[in-house]
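Below is one structure, written out as structure tokens; the observations come after it.
For this depiction, one protein chain was excluded, whereas all remaining protein chains were kept in their positions.
For clarity, chains are labelled A, B and C in written order, and residue numbers in each chain start from 1.
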Amino acid sequence: MDYTDRETLVGLRRELHRVPEPAWCEFQTTARIVEACRAIGVDDLHVGRDVVDADARMAVPEDAELSKWRDRASAAGVDEVLLDEMAGGFTGAVAVLERGEGPTVGLRVDIDALHITESEADDHHPASEGFRSEHEGCMHACGHDGHATIGVGVLAAVAESDFEGTLKVVFQPAEERVGGGKAVAQSGHLDDVDSLYAVHLGLDHPTGEVVAGVGGFLAVSHLLAEFEGAGAHAGAHPEQGRNAVQAMATAVQNLYAIPRHDEGATRVNAGRAGGGTATNIIPEEAFVEGEVRGETTELMEYMKEKADRVVRSAAEMHECTVETHTEGEAPSAESDQSLVDVFSAVAGEHGGVDSLVERDALGGSEDATYLMQRVQETGGQACYVCVGTDHPGGHHTPTFDVDERSLAVGIDTLTDAVRRVASEQP
Amino acid sequence: MDYTDRETLVGLRRELHRVPEPAWCEFQTTARIVEACRAIGVDDLHVGRDVVDADARMAVPEDAELSKWRDRASAAGVDEVLLDEMAGGFTGAVAVLERGEGPTVGLRVDIDALHITESEADDHHPASEGFRSEHEGCMHACGHDGHATIGVGVLAAVAESDFEGTLKVVFQPAEERVGGGKAVAQSGHLDDVDSLYAVHLGLDHPTGEVVAGVGGFLAVSHLLAEFEGAGAHAGAHPEQGRNAVQAMATAVQNLYAIPRHDEGATRVNAGRAGGGTATNIIPEEAFVEGEVRGETTELMEYMKEKADRVVRSAAEMHECTVETHTEGEAPSAESDQSLVDVFSAVAGEHGGVDSLVERDALGGSEDATYLMQRVQETGGQACYVCVGTDHPGGHHTPTFDVDERSLAVGIDTLTDAVRRVASEQP
Amino acid sequence: MDYTDRETLVGLRRELHRVPEPAWCEFQTTARIVEACRAIGVDDLHVGRDVVDADARMAVPEDAELSKWRDRASAAGVDEVLLDEMAGGFTGAVAVLERGEGPTVGLRVDIDALHITESEADDHHPASEGFRSEHEGCMHACGHDGHATIGVGVLAAVAESDFEGTLKVVFQPAEERVGGGKAVAQSGHLDDVDSLYAVHLGLDHPTGEVVAGVGGFLAVSHLLAEFEGAGAHAGAHPEQGRNAVQAMATAVQNLYAIPRHDEGATRVNAGRAGGGTATNIIPEEAFVEGEVRGETTELMEYMKEKADRVVRSAAEMHECTVETHTEGEAPSAESDQSLVDVFSAVAGEHGGVDSLVERDALGGSEDATYLMQRVQETGGQACYVCVGTDHPGGHHTPTFDVDERSLAVGIDTLTDAVRRVASEQP
Partner (left out) sequence: MDYTDRETLVGLRRELHRVPEPAWCEFQTTARIVEACRAIGVDDLHVGRDVVDADARMAVPEDAELSKWRDRASAAGVDEVLLDEMAGGFTGAVAVLERGEGPTVGLRVDIDALHITESEADDHHPASEGFRSEHEGCMHACGHDGHATIGVGVLAAVAESDFEGTLKVVFQPAEERVGGGKAVAQSGHLDDVDSLYAVHLGLDHPTGEVVAGVGGFLAVSHLLAEFEGAGAHAGAHPEQGRNAVQAMATAVQNLYAIPRHDEGATRVNAGRAGGGTATNIIPEEAFVEGEVRGETTELMEYMKEKADRVVRSAAEMHECTVETHTEGEAPSAESDQSLVDVFSAVAGEHGGVDSLVERDALGGSEDATYLMQRVQETGGQACYVCVGTDHPGGHHTPTFDVDERSLAVGIDTLTDAVRRVASEQP
């Protein structure tokens, strides 16, 4: 297969779209990417435990969930040797192209899908064209199928170009849970990267528009607090209970009441909460699963510390114990001007780009920021670009889809940017 | 089959124990009872919609749940005509024995099981003897298999006796959810009953001990409050949400804070609560499923009115709507002394009774109280008796079991009480 | 003065009524009692620090408040030597009459007033008769002026009688704050008392009715929790505050939500709460002043422990410190039957008693229970009696008053009871 061919790439995107897999369960997805990388002829290909710092992974599903997806991949014919390497949810890949002396340029794309049931409506393109999700209840509703395709496309195009230097394409798992970025950032693969691009499709920008430097990432941390008290019969012995639902409710009330901060925007949400088993039993167990955000990493840390105090005190108040886990996390980050300039320059020259936005704010969270931060801390530069795409439904909705013409825009501009960066650096 | 034979009756109890069914799903159970009543030769047998006031039923499961249990009964060979009569969860039966002039005496037993997984331990008698629940996750953990057997046994014994009058044995569904009592009470079947006994096994009294008059029922009401607000992205547009989990938490905090009452004990429990879908979405839906109790019906009503106000105000505070449903309810009740005296007298003469307690308090709730109240309001008398039984595990636990010797104690004493009441009344 | 003379005693009551003094500030009141005791000729008279265990006093006012009342007493001509003995709020007295061999009988009366402004209405007897409170904002609205008078009257009457034994009349300070009972109980004065009576006027019983044995005291504990956080400008630096009002509000919500108890009635009230200084300052300080009660001392202790946990956790949640103080406390108690019998017997013979109630429940709290408990623990017996009196306004209201005819009923019946107890004991 020729991964510089547009039809082939559109086909790849549709193949990936059909088999969406959630965070750390991207077994088929990774296998398909590995197949493409080998076809392209990369010099080095890291898979399995070699992709991440195992201890830094967050939001890894229970074993039963991992097994379910692995079995599904196995049934779909994925090579068992590769599956063994990925056992325990070690999905994702880092593909390396070595083309002589020159800087190391990185490109980060993410590959996981969401727990959303895809639309079956006739006007939903994947449904009418026959590549709707085959994994009912799971869907590529944020364009990561396109991102993975762009990663492959850039790899193929750069491989055939006069590029001199090293290109690393990172196919990152578990972005949707902000669970994979930290583990990849700490893997070491980024430490010699001089320039890193990350890319996202859409974000309410139409096909033909690109943003050279996305910023305004809200730092985020996902928190799971599990309260454990003691059950008791609510009629006969109410005093013998230690009420986990009361602890949960006290926590929820006080989480939202964490003081606002003078230095910038903060957020808090107890997105899921629950507990108890029966009307007549004092609830023994309860939980809050939520998130805090901040305009800066410091503001997020402020919220996180306060949130932690709230759940601990709420537990203590109702004589419960509480275990808290960080389920996912991402810092804020900024795009470096030099890379913004390079991307602006190449995008300005590209026929498919009819609108160039230099800077825009995301207003959400993304764990590419871990990778960007790592590169910036080790002396490199990083930049997050957006490639517009007409999308009928919003991100994270059942009718989301990408305009496949934007794949070429993304591949071409990023390929040029990678080459330009390499040629301009000493 | 001879339902005055003890072996037969123990066999019946084990049969019922093997096929436990939850509230309003007692299809096989009812069918087995109907079979026994027909064998005994009752004069009238009410089943299906004839057992209850349809509108007064509470805690009826969703159609899917009803269908599941009906299908299971059908697969087990239950007569389809009878199943059609019970369609929609119209389980239970009222068996009538007419034996000439004389008072109408009632006996109420309940027949439903619990959502508990029965123990498989070797020292759990039903497991070792081979009559453990065949409906995994459902269990007769409160002795209603024994209660139904006592109902059948008393019917058979009275049928063969010199009893003059009318005997009505009510096999009531859905006691565990306090969902069936009101519907049976309003059916009209109780309106001509002069004397009503209700019976419970165990209650921490050992085999050989009986309680002639149980009182101290806590009136209870089960409440389901469903909050609906509006979702929104918690990072991008927190102000656009109307937070159902905040409403729920506010409700929980204030439910437990309903003022205590000078006139007697009250209870409140938010036994189950929850809401929300994802950490980054302002929760759109949430619920509280709980209960209030009172030492008297008035105290329960006081709590219920307050609880209703709390959930409505909590919804309003967070711009949510709320729907509340009464999922189950039972008043308090007292046993009439005349029937207590009769039962004391016959129990005192019974060889199997080595300890006679005149009065004891339940300290819990029970919807036999609806039937007792109905009889008392229409000029009759009512009495709730307890027949002790050694039970290794507590009520509502996986190792609960009854000492089958107590079945005969219950049948004999109640048969005698029924006959004595009839003979003593003009 | 002849304190067996009824006119004199009514005059004494009016004198005391004119100069009401709150807990631990009963300087004039004590001085007037001391004067009467000396006139009667008691054998021993304990005042000042000799009346109580100093460390066990609760609810002692600030020095400024104590000084204000002492100065007022000084201005009213109270002997400076006596005032010096009472310095620091050591009010109250124990008068001892020794009349040869015989048992030691005790009588406890309380002497403090309330922070209530007395009615000036024409139909308010103290106003129209010219003995309304001269201490504006303070009032004998619970009859302790009458209790003190009864104490003096019994002392005088017994002194003139054929009584053989020892009589101790305890004039206890600070009952209204349940602050004095414990300190008197631990003074040692009760340890040799064989039989103790305590007395209260009114309690909704009319003139001519007496209750021989009052019980049903709710054990009570008064709690003061003072939160300290950190102020900050609410607009400029909200995150720099540690919000004491949030801690207070969290505490209030959770105090009322302490689980009810199976073993009996409990109570909780955050009767006073507040904090903060200005709308634009994050509140630095806040407080909750409240109480918990229980049908038994154990139930009160259960509530107290829970309440303490609530305020500590609420403080911790909002990064505040909290200091908690027990401001007053009293256990529950029961009247011994033998003393109930004695009082019933003498009351039944008394012309002024036209209705004799053997037992009644108080339904409130009283720290005479400490003294009763002490006597019972050291082998004696104790009894709390009520002497009915027509009272136009309720206890603790501006129009409360006692029917002065009831003073004689109280003095006569208690004098007889003291004599009877002494004569009947070996």
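By definition in this document, a contact is a pair of C-beta atoms (placed from the backbone, for glycine too) under 8 Å apart; a residue touches a chain by one contact, two chains touch by 3 or more.
What you are looking at is a predicted structure, and each value in this text was computed from that prediction instead of being measured.
> Among C:Gly41, C:Gly137 or C:Gly271, which one touches the chain that has been omitted from the display?
Considering the complete complex, C:Gly271 is the one touching the chain left out.
> Looking beyond the chains shown, say which of C:Gln246, C:Ser313 or C:Ser406 touches the absent one.
Among C:Gln246, C:Ser313 or C:Ser406, only C:Gln246 touches the chain that is not shown.
> Thinking of the whole complex, not just what is shown, which of C:Gly290, C:Pro331 or C:Gly388 touches the missing chain?
That would be C:Gly290, which touches the missing chain.
> Give the residue, chosen from B:Ser67, B:Ser313, B:Gln337 or B:Thr399, that touches the chain omitted from the document.
In the full complex, the listed residue that touches the missing chain is B:Ser313.
> Residue-wise, where is subunit B in contact with the chain that is not depicted?
The missing chain touches subunit B at positions 236-241, 243, 246, 250, 253-254, 257, 259-263, 282, 302, 309-310, 312-314, 316-317, 319.
> Go through subunit C and note every residue touching the omitted chain.
Counting only subunit C, the missing chain is touched by 218, 220, 222, 233-236, 238, 243, 245-246, 248-250, 252-253, 256, 267, 269-283, 286, 289-291, 293, 327-328, 363-365.
> In the whole complex, what residues of subunit A lie against the chain that is missing from view?
253-254, 256-257, 259-260, 262, 265-268, 363
Note that only the chains that are shown with their structure count from here on.
> Which chain's mean C-alpha position is nearest the mean C-alpha position of the whole protein set?
Central by C-alpha mean position: chain B.
> Computing the C-alpha centre of each chain, which chain sits at the greatest distance from subunit C?
Measuring from the centre of subunit C, the most distant chain centre belongs to A.
> Using the average of all C-alpha atoms in each chain as its centre, how far is it in Å between subunit A and subunit C?
From the centre of subunit A to the centre of subunit C is 69 Å.
> Calculate how many whole Å lie between the centre of subunit B and the centre of subunit C, each centre taken as the average of the chain's C-alpha atoms.
51
> Can you list the residues of subunit B that touch 2 or more other chains?
If we look for residues of subunit B contacting two or more partner chains, we find 253, 256, 267-268, 363.
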